[in-house]
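Left out: one protein chain. Kept in place: all the others.
The block that comes next holds chain A.
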Amino acid sequence: MHIVVCVKQVPDTKIIKINPKTNTLDRRSAPAILNPYDAHAVQEAVKIKKAIGRGTISVLSMGPPQAVAVIKKSIEIGADRGFLISDRAFAGADTLATSYALSKALERISKDMPVDLIICGKHAIDGDTGQVGPGIARRLDIPPVTNVIEVSELNESEKTILIKRKITDGYELIQAQVPCLLTVEKEINSIEYSPMPNMMKAAKYEPIIWSVNDLEDVDRTQLGLKGSPTIVGKMFTPPKPEGGKRLEGNADKQIEQLMELLNDKKELFVSR
C-alpha cells in the first residue's frame, strides 16, 4: 500500500495580522506551520498503514525551500519519506496551476512506486478554497472523495474503500475504487503525540527536492503565475461578528421570548 499525502506550509491564520491598507496577509506576523487539515491527512495515512500492517507513506509539497519544515513535521507524525517540488517556475500559482504541478510530481512518484491512495486536507487555512485536492484527482483521472470523516474499511484485494463523508445535514457512507483521492476533515482523527524515534528521524531527514526539470512532460505554460487564470477582484476584512442577543427577565419570560424568536426563524429548522 503506497499512500501519498499532499501537504502545504501556511501562515498560522489564527494569529496572523492583516495589513489594513492592502487587505493582504502580513506573512511576517505569523509563523509558518503545517496546514492543520494536512496534519490530519498524514495522521490518517499513519492509521491506515498501522491497520494494514505494512505500506509506505510519502508526503508531497510544493513551496519555497523552507517548506521542508512541513515535510519534517509529517515525518514526525509518521510519514516515511517526503518530496518537495520547489522552483521559481512554480511561483505565483493559483489552485489550477498548483494541482497541475502536483499531479506531475505524483506521476513521477508513481513511476517508481505505484500510488494506491492520495490523501489531502479539506482545504488550506490561508486560502480556504478546497480546490487543489479535486484538481489533482481530475488530472490523474481518479475519483475525488471530499470532506471525509472516517475511513471505515479498506479492502486491498478487492481494491475498494468504504468512506464516511460529511454533508450538510448528516453523513454519507460511500464506497469507492482505489486508487482514489480523499480530502479529510479535522474530526477524522486526533493527532497523536509523536514517538521519540519519529522525532529523531525527522530531525535528521532531508527531503527529496525536485525542480521543474526533474518532472516529465511538463507544459510550462500551465505552471506558476502564467498558468494561473485566477484574478483577485477585491479583498476585504470581514466584519467582526456581532454578539448574540441576551434574554432578560425571569425563567418564564425568557422561555416566552425564546419561543417567539424560534417561531420567527422557523424556516431554519424545516428539513429539506
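Here is the rule we go by: a residue touches a chain if its C-beta (ideal position, glycine included) is under 8 Å from a C-beta of that chain, and two chains touch if they have at least 3 such contacts; residues count from 1.
Convention: contacts and distances are computed from a predicted model.
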Undepicted complex member, UniProt protein name, chosen from "Protein fixC", "Na(+)/H(+) antiporter subunit A", "ABC transporter permease" or "1,2-phenylacetyl-CoA epoxidase, subunit C": "Protein fixC"
Selected residue (touches chain absent from view) among A:I52, A:A203, A:L247 or A:L262: A:A203
Hidden partner chain, residues of chain A it touches: 193-197, 199-200, 203-204
